[in-house]
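Note that one protein chain of the assembly has been removed; the remaining protein chains are unaltered in position.
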Amino acid sequence: MTGTPSGKRSVTELGSQMRSYYGRPIVKEPVWQPEIPFYLWTGGIGGASSVLHGVARLTGNHELAKRTLLIGAAADAVSPLLLISDLGRPERFLNMFRVFKVTSPMSVGSWILGVSGTASATAAALELLGLRGPMKWLAEAVSFVTGPPLATYTGALFANTAIPVWSEARDELPWLFGASASASAGAAALIATPAESAAPARRAAIGGSLAALGLAELMERKLGVVGEVYKQGDAGRYGKIAKAATAAGAALIATRGKRSRAAAALGGTLVLAGELALRWSVFRAGFQSAADPKYTVITQKERSRA
Amino acid sequence: MNATAERVGFFTDTSVCIGCKACEVACKEWNLVPEDGLVWTGDSYDNTSELGANTWRHVAFVEQRAPLRLDGDVATLDAEPMRWLMESDVCKHCTHAGCLDVCPTGALFRTEFGTVVVQEDVCNGCGYCVPACPFGVLDKRHLPRKPDDMPLQLPLLGKNEDGRVWKCTLCYDRLKGGHEPACAQACPTKSIQFGELDELRERADKRLEKLQAEQWNGARLYGRDEDDGVGGFGAFFLLLDEPEVYGLPPDPVVPTKHLPRLWASTALASAAVFAGVALAFLGGRE
Amino acid sequence: MSLTRLLESWPLVRQVREGDRLGVGKAAQSTRSRELRPRIADADHVVQSVCPYCAVGCGQLVYAEAGNVVQIEGDPASPISRGRLCPKGSASLGYATSPLREAKVKYRRPHGTEWEELPLDRAMDMIADRVIATRRETWQAEDDEGNPTRRTLGIANLGGATLDNEENYLIKKLMTALGIVQVENQARI
Partner (left out) sequence: MGSNMAENHPVGFQWVMEARERGAKVIHVDPRFTRTSAMATQWTGIRAGSDIAFLGGIVHYILEHDRWFHDYVVNYTNAPVIVRDDFRDTEDLDGFFSGWNRDEQAYDPETWQYEGMDMHAAAGGREKGFTAKSGHAAGEGGGGSALPHGEPPDEDPTLEHPRCVFQILKRHFARYTPEFVAKACGCSVEEFVAVADALCDSSGRERTSAIVYSVGWTQHTVGVQYIRTAAIVQLLLGNMGRPGGGILALRGHASIQGSTDIPTLYDILPGYLTMPHVGAYDDLAHYVDANTSRAGWWGNFGSYAVSLLKAYWGEHATKDNDFCFDYLPRIDQDNSIYKCVFDMFDGSVKGFFVVGENPAVGSSHAKLHRLAMAKLDWLVVRDLVDIESSSFWLDGPEIETGELETKQIATEVFFLPAASHVEKDGSFTNTQRLLQWHFKAVDPKDDCRSELWFYFHLGRLIRQKLADAKDERDRPILELTWDYPVAGDIEEPSADAVLAEINGWNAKHEPLSSYKELENDGSTACGCWIYCGVRAEGVNQAARKKPRWEQEHHTALEWAWAWPANRRIIYNRASADPDGKPWSERKRYVWWDEAEEKWTGIDVPDFDEEKRPDYVPPDDAKGPAAIAGNHPFIMQADGRGWLYAPHGLVDGPLPAHFEPDESPFRNPLYGQRANPARQQFDRPENPTNPAGSPAYPFVVTTYRLTEHHTAGGMSRSVPHLAELQPAMFVEVHPELAELRQLEHGGWATIVTTRAAIEARVLVTDRMKPRMVDGRRIHQVGLPYHWGSKGLTTGDAANDLSGLALDPNVHIQEVKAFTCDVRPGRRPRGADLPAFVERVRREAEGGDE
């Protein structure tokens, strides 16, 4: 499916064979800027950190709790900034709270991020001020509960589009992003936390990484033809980095992470990098599958045949 | 939705489209859409290429080595029959509209006429509707990076500093004033017909019967079926070849069709995150 | 605005109160959208006109506001065009308000390398002088055989097919009276 024909071919001959309109995209590429893949990453860290923090509190691992709380709060603080800077009209970001639309993962997500962010920020502030009490307890609880959806809704957000490689992966994306979030949150905590308190983070990082690797593989297989974009261009490059870094990081943490803080830090960094690359890979894959009309046509023809 | 007003829309009959592009111009003149680039494509007579923030009507041109009609008498005269397909594309104003469902600000809304409109005073340019449209209709009007990026504009057109998303409004303001949309009024051959949707559908069915009786090559209705993936179009078409030849998706489905299941699996995934993390705490601090 | 009114104006609240649970309809409608009017509804006046491009003679409605044209569209009353217009006719607004339209006289002196400004009345005066002088220099009272010719072949006038009948009438009348016979228009192209 070439675009404008080159050579001596007649535009009429082209029109007779054409199964797309001069090779032009049918669906538009997203207009999202680089802020978005970074947000997917920070949002994931924020969400999963809240969970880590919550469980750590309940299990009395206050070292870990404190650090995950601060990490989560920091991530939740960066996230909206990234989103706002991506808006065409940043001064209108408050319009996000004009309505609540269950049909719009972005609307739902905005509310979750709003609530979760406020909660973890409050909790973190009180933590730093050394204040305890029901107020902090409530804030921590809210952030704990809103953590998991914050870590996974972005998967729904992507899947809920006409972008073939995203919508066709609707069964995997929330899981993939959830796993990726757990991995990166664990990794972040691992870096920040002394070894003696870091075991859960270590396990989260390793577990999350393995899950992410597995789910990514599963997704690409299930996508069939459309999945090929994950082998091409940016998506392919980032994909490779993601797999390598995540696997290496997880392995390093598993083998040396317990004893050597440095190894843990290095492994954690690798995992974080891997998960960031994963988000970029998925992000770019969307653009690539939109750019070539064949993915839209093929998936829809197969569907109507089925 | 205002119960009094009937749902209105377009029936675009490509079998009488002469490809004059009056619709493109009338639309831009009325809606003050800026000129957006002097690019010669070589794609037959189409130098507009696609719908977008600055193109709300787009006339597609497809030249083919095929007869327009399969009835013996004229078709067989020419040894190398030729036809030139022309189609004026536009926002489909879907019954189940992806853009409308995903818009987080309520900038997109369904009007009392059953049409789907972006409210320029609300849109904050989050861009979610752009990939959510199965037809690639919506796009963001970008802020000009440097002055010479600025598309030429009519004096009437405000600063085109923008960053919002734009698309066909089915001339919401004209409808409110009791006027026909600009493109339909201009269309010299009434290839673009505006009216109450039910009435248009009847008209389209009759038209298809006639063309099939006359053995028009590949005549079909597109977007008329209310059971399709988007619940039928508010602006539907009579085509003379496969939709994809005109740059249209063969079987469009509104993304939110899968949303319940999607939310469910997201909920499960959330639970899994929780469970996973909790699991990580088993085995205590070692 | 009181807090309750502020709240009531919040679409989220309207969503619940007006039962537009999905927030895709009335609840999401902005005040601007509610009060939207076609700009021709605010025009000072509208006149019936005729398309300036080809010779089919499609009817046009020209809407003006504060001395500016704000919209030109087909005139449904016309039995010729029934309110329809081609791309050129539809672009008449852009034609009348083109960014390239000149509003000032431009003057280029002999051998000049650039345009200069010139007041309109000065230009008219100069042109009248040129006509008189050239006419005098190139006047032919009669031909070699003494037949009266009463003309000048030193001046020519081109154009008319885009003009009004009244304008063509004055052109032909004035030129004929001046003895200028080389009057032509697009009829040949």
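The letters A, B and C name the chains in turn, as written, and every chain counts its residues from 1.
Just so we're on the same page, contacts are C-beta pairs under 8 Å (C-beta built on N, C-alpha and C of every residue); 3 or more make two chains touch, one makes a residue touch a chain.
In this text the structure is predicted, and so the values were computed from the model without any measurement.
Trainee: Among the chains in view, which touch the chain not shown?
Mentor: Answer for the hidden chain's contacts among shown chains: A, B, C.
Trainee: Which is it among B:21, B:93, B:110 or B:201 that touches the chain not included here?
Mentor: Looking across B:21, B:93, B:110 or B:201, the contact with the absent chain belongs to B:21.
Trainee: Identify the residues of chain B touching the omitted chain, counting contacts across the whole complex.
Mentor: The list for chain B reads 16, 18-22, 24-25, 28-29, 34-40, 42, 44-45, 47-48, 63, 65, 68, 73-74, 77-80, 82-84, 86, 152-154, 188-190.
Trainee: Tell me where the left-out chain touches chain C, residue by residue.
Mentor: Residues of chain C in touch with the missing chain: 45-60, 62-64, 67-69, 72, 75-82, 84-89, 91-92, 94-96, 98-111, 113-115, 118, 120, 123-132, 134, 137-139, 141, 143, 145, 147-151, 153-174, 176-189.
Trainee: Going by the touch rule given at the top, which residues of chain A touch the chain that is not shown?
Mentor: Answer for chain A: residues 4-13 touch the chain left out.
The rule is short, and it goes like this: only the chains that are shown with their structure count from here on.
Trainee: Name the shape of the chain contact graph, picking from line, ring, star, complete and other.
Mentor: Graph shape here is complete: every pair of chains touches.
Trainee: Measuring from the mean of all protein Cα atoms shown, which chain centre lies nearest?
Mentor: B
Trainee: With chain centres taken as the means of their Cα atoms, state the distance from chain A to chain C in Å.
Mentor: Result: the chain centres lie 56 Å from each other.
Trainee: Could you state the distance in Å from the CA-based centre of chain A to that of chain B?
Mentor: Computed value for the inter-centroid distance: 30 Å.
Trainee: Can you list every residue of chain A that touches 2 or more other chains, as numbers and ranges?
Mentor: Residue numbers touching two or more other chains: 98-99, 101-103.
Trainee: Going through chain B residue by residue, note those that touch at least 2 other chains and give them in order.
Mentor: 101, 106-107, 122
Trainee: Touching residues of chain A toward chain C in the complex: what are they?
Mentor: Going through chain A, the ones touching chain C are 97-103.
Trainee: Which residues of chain C touch chain A in the complex?
Mentor: For chain C paired with chain A, touching residues are 10-12, 15, 22-24, 27-28.
Trainee: Applying the document's contact rule, which stretches of chain C touch chain B when the two form their complex?
Mentor: 11, 22-30, 32-33, 36-41, 70-74, 76, 83-87, 89-91, 93-94, 97, 99
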